[in-house]
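Encoded as structure tokens, the structure appears first; notes follow it.
The complex appears here without one of its protein chains, the remainder shown in place.
Read from first to last, the chains carry the letters A and B; within each, the first residue is number 1.
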Amino acid sequence: MASSTVLIPPRHYLNDGYGIASWLLTRDHKRIALLYLATVTLFFFVGGAMAVMIRLDLATPAGDLVTDETYNKLFTMHGVLMVFFFLIPAIPAVLGNFLVPIMIGAKDLAFPKLNLFSWYIYVAGGLFTLYALVTGGVDTGWTFYTPFSTVSSTTNVIPTALGIFITGFSSILTGLNFIVTIHRMRAPGLTWFRMPLFLWSTYATSLINVLGTPVIAITLLLVAAERVFHFGFFDPRLGGDPVLFQHLFWFYSHPAVYIMVLPAMGVVSELVAAGCRKPVFGYPFVAFASLAIAVLGFLVWGHHMFVAGESVYSALIFSMLSFLVAIPSAVKVFNWTATMYKGAVSWETPMLYAYGFIGLFTIGGLTGLFLAAVGLDVHVTDTYFIVAHFHYIMVGGTIMGYLGGLHYWWPKISGRLYNEGLAKLSAGIIFIGFNLTFFPQFVLGYMGMPRRYHAYPPDFQVLNVLSSAGASILGVGYLIPMVYLMWSLRYGRLAGSNPWGAVGLEWTTTSPPPTENFTETPVVTWEAYDYHAPAEGHVA
Amino acid sequence: MAAHILPKRVYYTIFAILMFCTYLTVQIAFFDLGRLNAIAALAIAAFKATIVILFFMHVKYSTRLTWAVVLGSIFWFGILVALTMGDYLTRPWRMFG
Partner (left out) sequence: MSPEAAHHPPVQGLAHQFDSLEQQTEATTLGMWVFLVTEVLFFGGLFMVYTVYRTWYPDAFAAASHTLDITLGTINTAVLITSSLTMALAVHSAQLGQRKLIMIFLLATMALGGVFLGIKGVEYYSKFVEHHVPGPSFHFEEPQFAAHAQIFFSLYFLMTGLHALHMIIGFGIMLFMLGWTWKGGITADYYGPIEIAGLYWHFVDIVWIFLFPLLYLLGGRY
């Protein structure tokens, strides 16, 4: 088994070849993960800059910071960049790429060259979208509703739609790679039910990527084509139905939110097990819950269209199905909580993010149930209630899961430990900033403040100021990790192969791992999260 | 992955059936069968696709995983059509006034 006494091996994936070509032409999944880390972080901060502008404008009731047209472009680009270029790729392409082969005991993914190609596709799509941004932006909302996007909008709809279209193939090919890898390349003895739950979540996410993304691809292509050729598919004047666009758009975009949250749930499973030194309670239920979320997630898209003109009967069906999809998520929350019960609960930074996720995702998920009820949804649709709901899940959930995972596996990725004090501080700042930003928005929405408006009645100002203040705190919270994580690369203490004392194949190899991940193919004879087994072999 | 090697006559037989079905579906189009026209055309197309999948693509001799992938893709397309058409077909209904 891999040595646990060597703090840092002489040869590992980071020093296995120097120079820009060795990175840009790499086939190593770990290096590709870092390429993604750099680019998703870039897009996160560009999208974040849009958010700063939005919250600054909304600090006062009058729309005086930017014009209404500019404001429309700001929230559109914020959504496009955050959804397609950060939230959807982040955990799968960064943590997934790094960990999937190691967690299954393989040397790399099934298709390493395809993996690199996926990154280039992502970058190409991102460049298209950034080009659209700097040459005038787009104002349709990230949802591109027709016929505004196909007929009336005078902004850069086509380059943005094409940018997202191109990047979609990155998700599709990454999903394909993960599915084949998990099916066909597991190490001897690693049965499905011995896999860490992160792999189950990644697998479920990959299913959604493969089944859903092609539909948004063809839909955006149709938007671009209709804008150029005036086909009439979504234009009522030519016999088309704008709601058809919404059916096609949301068929992907609802499952997309599960692409965004499932990987974070997978991370949380790992963090909770390691942080409590216990197997995750009800492992099979959590595993099947991931699959159930992936499947049921495809059956609920019409809940985005309750007021759009779909039939009442259709709305009823989608409402019922939307209640159902909450169940597997709830199962996971119960099981994580049960794992913590009588566990050796730790308070290290990754675990703080995990606990934050559990609490904030629960709030976001419960408010989702409010929205599944058609009557209540009609009242709060297109208000800040919706905005708060999805930010609780995307930011309170996914981003916390991402940061938790980044911190937990940072020693494995870099071989170094970060400054725990600063890390805890950032986690606290992020938690406070986040809630201050978004909780007032639930109230604002319920009181009737519409979303996507750059001005509002003065009655709403206090809550908006609170929200903007929270946003500035949140921004600071996000910047601090950039500093100490980068600092740790050079000056951090050496981590050793298993700084957390956790169970998992990734902790049996060195930090950083060698290019081929393991010096010998592991043979797995233990169950997942086997914390009570004698400390030989698999616990370093 | 089919290690099973089909004899060439299987391919020729499937080819003949496919050509016959093509002839059949074109002929049916020349008769007014009302709603049956669409059903017949789609049923014949589905049958042709099925034998291409089973024999030309060797799915009949493939693993359960391959079957799951094939059936899954059809089922997922089915979800898109069923729930979308569920909206369109119920829009004229006025059961609750």
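Criterion: a residue touches a chain if its C-beta (ideal position, glycine included) is under 8 Å from a C-beta of that chain, and two chains touch if they have at least 3 such contacts.
In this text, all values refer to a predicted model and were calculated from it rather than measured experimentally.
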{"item": "Which of A:218, A:369 or A:465 contacts the chain that the document leaves out", "value": "A:218"}
{"item": "Which residue of A:123, A:176, A:331 or A:480 touches the chain not shown here", "value": "A:176"}
{"item": "Listed residues A:74, A:210 or A:317, member touching the removed chain", "value": "A:210"}
{"item": "Absent chain, residues of subunit B that touch it", "value": "1-2, 5-6, 8, 11-12, 14-15, 18-19, 22, 25-26, 28-32, 37-38, 41-42, 44-45, 48-49, 52-53, 55-58, 65-66, 69-70, 72-74, 76-77, 80-81, 84-85, 88-89"}
{"item": "Residue ranges of subunit A at the interface with the undisplayed chain", "value": "101, 106-112, 172, 176-177, 179-181, 183-185, 188, 210-215, 217-219, 222, 225, 229-233, 238-241, 244, 247-248, 520-521"}
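In the analysis below, only the chains that are shown with their structure count from here on.
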{"item": "Separation of mean Cα positions, subunit B and subunit A [Å, integer]", "value": "37"}
{"item": "Subunit B partner contacts - residues on subunit A that touch it in the complex", "value": "183, 211, 215, 243-244, 247, 251, 298-299, 301-302, 310-314, 317-318"}
{"item": "Complex contact set, residues of subunit B against subunit A", "value": "65, 72-73, 76, 79-80, 83-84, 86-88, 90-91, 93, 95-96"}
